[in-house]
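Every protein chain of the complex appears in place save one, which is left out.
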Amino acid sequence: MALQLKVEKRVDVPKWLPLATSIGSVILAFIIGGVILKFIGGQPLVAMKFFFQAVFGSWAVFSDTMVKATPLIIVGLACAVAFKMRLWNIGAEGQFYAGAFGASMVVLVPLVPMDSPKVIVIGAMMVMGMLFGALWGFFPGYLKAKFHVNEIITTLMLNYIAILWNNFWIFDKWSDGGFQMSPTFDRVAWLPRLADYAREYKIFSGVTLHLGVLFGIAAAVLVWWILQKSRWGYEIKLIGDNPKAARYAGINIARNITLVMMFSGALAGLAGMSEISGVVHRLQESISPGYGFTGIIVAWLAKLNPFAIIIVSILFGGLIVAGREIQPAGLSFLLQGIILFMLISSDVLLRYRIRIVRAQEEAA
Amino acid sequence: MNPVIILHAGLATGTVLLFAAIGEIFAERSGILNLGIEGMMLFGAMAAFSTSFSTGSPWTGVLVAMLAAGFLSILHGLVTIHFQADQVVSGLSLTFLGTGLALVLGEGLTGQTVALIPSFDIPLLSAIPFIGPAFFEDHSILVYAGYVFAPLSWYYIHKTRPGMHLRAIGEKPAAADTLGIDVYGTRYFYVFVGGALAGLAGATISLSVSPGWYSAQTTSGQGWIAVALVIFAQWNPLRAALGGYLFGALRRLILDLQGPKLLLGFVNPLYINSNYSFFLKMTPFILTIVALIFGSRAVAKKRAGSPSALGLPFIRGERGM
Partner (left out) sequence: MTSTIPAVALKDITIRFPGVLANDKVNLTLEQGEVHALLGENGAGKSTLMNALAGLYKPVSGTMNVHGKLVDFNSPKDAIAKGIGMVHQHFMLVPTQTVTENILLGLNEPKFFMRLSEYDEKIRALQEQYGLFVDPRAKIWQLTVGEQQRVEILKTLYRGADILIMDEPTAVLAPQEIEDLMGTMRSMVNQGKSIIFISHKLHEVTAVADRVTVLRKGVVTAGGQSMDGVTKEDLAQLMVGRDVVFTVKKEPQEPGEVVLKMNDVHAMNDKLLPALQGISLNVRAGEILGIAGVGGNGQSELAEVITGLRACEGRVSISGVEISNQPPITAIQLNVSHIPEDRTAVGSAPNLSITDNTIMKSYCQDPIGNGWSIDFTRAGERARKLKDKYDILAPSVETPAGKLSGGNLQKVILAREISSEPKLIVAMQPTRGLDVGAIESIQTLLLEQREKGTAILLISEELEELLTLSDRIAVISEGMIMGTLDAEDADINKIGLMMTGVAES
């Protein structure tokens, strides 16, 4: 009558399980993070309070969270598209910077006269941001397609290159009187914020949420449509699931690698544009606290589902806002690492299940 | 712009890449891709520095760094070997985790000074002209250890029984399994070894070649360059050592290029505008990509080195691998 633990392969996965493991991973990660924080002498409960205040606190704080969530949504989508094809774009950070650079060119060169209508200026910034992001995605995509060069390394190296490239411009050509930043953009190049309408609607006063969040939502709808409804999305899924089968089905894999990498880069570039046009209003150092990397976790935590990415991004946006209050600074990295670890470990529950059986029953 | 100095510095900083890349070669040869090198290195650098700070013994620092990073990588082992999770994602999480841990635990270490790994000259050998001052003068013990470690690793992998088992597990784990070799245990071991060596690489930075704790700047992407170096080296420790030294020398050359007014008889643009150095700083990263292009072509051409089972979980009775 001895009881035994038995691990077996799952034949069916209950519909609620993936969601449950995602939520469970996050909760568990917070607990572990809290224990570590306590261990090094921090105050996990205070930190936790900051976090919840950041997400669910006042209008203004929630708006801050949404402002941080905006680039995460777009970058998360960028990563999701690439990951769907099992293409490891770890270069969203660099593509983000490249996009910010492209968008800045519009204002700082300038590519369009600064007395043009807002629509033109913002439109040009979007195009240039996406173009430069796509360019930054093109290199690793093409190298992977043509020479089978590992895209993880190339995208990473291009992150460093993009940041150095931006540094040159803000230290040199576009430096604002010797400071390591460009001059502030003209108002025409700013994305509209809710605070801009504070005169008409009192409630918006001090609310920094900007139009970029709509880019994020539109991008989510677009990515959902591509992945679920379009021919291209079908090709992406097929290549991701079994490249040999995709080749056998007549799909041009090399072309798709380059295209998907460019699309992914364009989205990350859009995030960079949205950030400098909506928040920073100039090109400077450290415009991203690692959005490109957090986007990876966001995409994975959302199981590559575009709408789930929005939700997860808000959570992580809160984490970043709270991270400004929580010391030490590395904590949000640490939490992200633990969440991701928990999440991929929990995947094992989707493939196997543990049953308690009586030894007798088994013999029968 | 003295070639001896550049070579000397290259051998010193190249030692970091040497340890990290050879560690990764061991892990990958067993079939486990560990992209968490950067995180483990940073964690190791912090652990070494912090331990040396509190105990005053740099050697304890090195030991702690190796153990700490080794055990951190065991986490990657657990997730990829037993849970069969995707090795790429797990490696990335390890990078986050290691970086986060290092930054959190390394708070307050910036600006401190600690006991470092001693450097010395090797008698007789250091007297050889040119070679002596570059290779055998005023190097840390760890650099000398690197000279010996690379060929020993090569010998171990290719000429010893455990090395043969290591290669078999990375090429065809099912074959090793049917002959009673413990695939999981062996993989855990080499994942640990890979982590420990990444920790050693970190300790080499913080206690030897560029002493100090500078948060994430301490490693500044060298872990990733080490991963790329493995492909370029085609999983061969000797080539990895050579590549590491070359990269090290290059970094020094970049620094030195900013000094002189004239370069090969021309006006040095970097002297006029130091901001041009940003382009120069890109070169290691660009070169990594270029090296990777050549490495990948060689691998594609004659499937040189790349362990067949790299990145694939082993489950008995599944896959013909």
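Labels A and B are assigned to the chains in the order they are written; within every chain, residues are numbered from 1.
Everything below uses one rule, namely that a contact is a pair of C-beta atoms (placed from the backbone, for glycine too) under 8 Å apart; a residue touches a chain by one contact, two chains touch by 3 or more.
This structure is a prediction, so every number in the text was calculated from the model and none was measured.
When the whole complex is considered, the residue among B:181, B:216 or B:280 that touches the unshown chain is B:181. For the chain missing from the display, the contacting residue among A:156, A:194 or A:238 is A:238, taking the whole complex into account. For the chain left out of this panel, the touching residue among B:62, B:168 or B:299 is B:168.
For chain B, the residues touching the chain absent from view are 159-162, 164-165, 167-168, 171-172, 174-182, 308, 316-317, 320.
Even with one chain removed from view, chain A keeps its contact list with that chain: residues 8-9, 11, 229-232, 234, 237-238, 241-242, 244-252, 362-363.
Going forward, only the chains that are shown with their structure count from here on.
Centre to centre, using the average C-alpha position, chain A and chain B are separated by 29 Å.
Contacts from chain A toward chain B in the complex involve residues 36-37, 40, 88, 90, 143, 147-150, 152-154, 156-158, 160-161, 164-165, 167-168, 171-172, 293, 296-297, 300, 327-338, 340-341, 344-345, 347-348, 351. The residues of chain B lying in touch with chain A in their complex are 35, 39, 75, 78-79, 82-86, 88-90, 92-107, 221, 224, 227-228, 231, 273, 275-276, 278-279, 281-282, 285-286, 288-289, 292-293, 296-297, 299-300.
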